[in-house]
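Complex shown without one protein chain; remaining protein chains in place.
Showing chain A:
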Amino acid sequence: MGSQMTEMLKGTLEGIVLAILAGRPAYGYEITAWLRDRGFSDIAEGTIYALLVRVEQRGFVDVEKVPSAKGPPRKVYSLNAKGREQLAEFWRTWSVLAERIEQLHHNDNQHDEGA
């Protein structure tokens, strides 16, 4: 993934992860695998892990430790009410941003055609 993509993703990754957790509870490895399957191929598992730690500290998710056959218990994250509010806010912000950037893109294209 190019560095521009990485930079752009930085600001949206939290919203993306909250959106995934809105579907169903998940642990870090699952979320990373899910993202990789959908073309976010260069996302480091540690980055997702750090993000989950952060959203946990900000109170957006509930955490349950589930015993695993191998290794330490897995931390399963689920979105709580505060997290849903945060996600709704993310989508509102995203819509505004996407609309404005699309507008710039549109104007830019028109400019090119007129030249």
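Please note the rule applied: a residue touches a chain if its C-beta (ideal position, glycine included) is under 8 Å from a C-beta of that chain, and two chains touch if they have at least 3 such contacts; residues count from 1.
Note that contacts and distances are computed from a predicted model.
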According to its UniProt record, the missing chain among "DNA-binding ferritin-like protein (Dps family)", "Sugar ABC transporter permease", "Aspartate carbamoyltransferase" or "Glycogen operon protein" is "DNA-binding ferritin-like protein (Dps family)"
Among listed residues A:Asp42, A:Glu64, A:Glu85 or A:Asp108, the absent chain is touched only by A:Asp42
Where A:Gly23, A:Gly39 or A:Gly71 are the choices, the one touching the absent chain is A:Gly71
Contact with the hidden chain, among A:Ala22, A:Val53 or A:Ala81, goes to A:Val53
Residues of chain A touching the missing chain are 28-29, 42-47, 49-51, 53-54, 57, 68, 70-72, 74-75
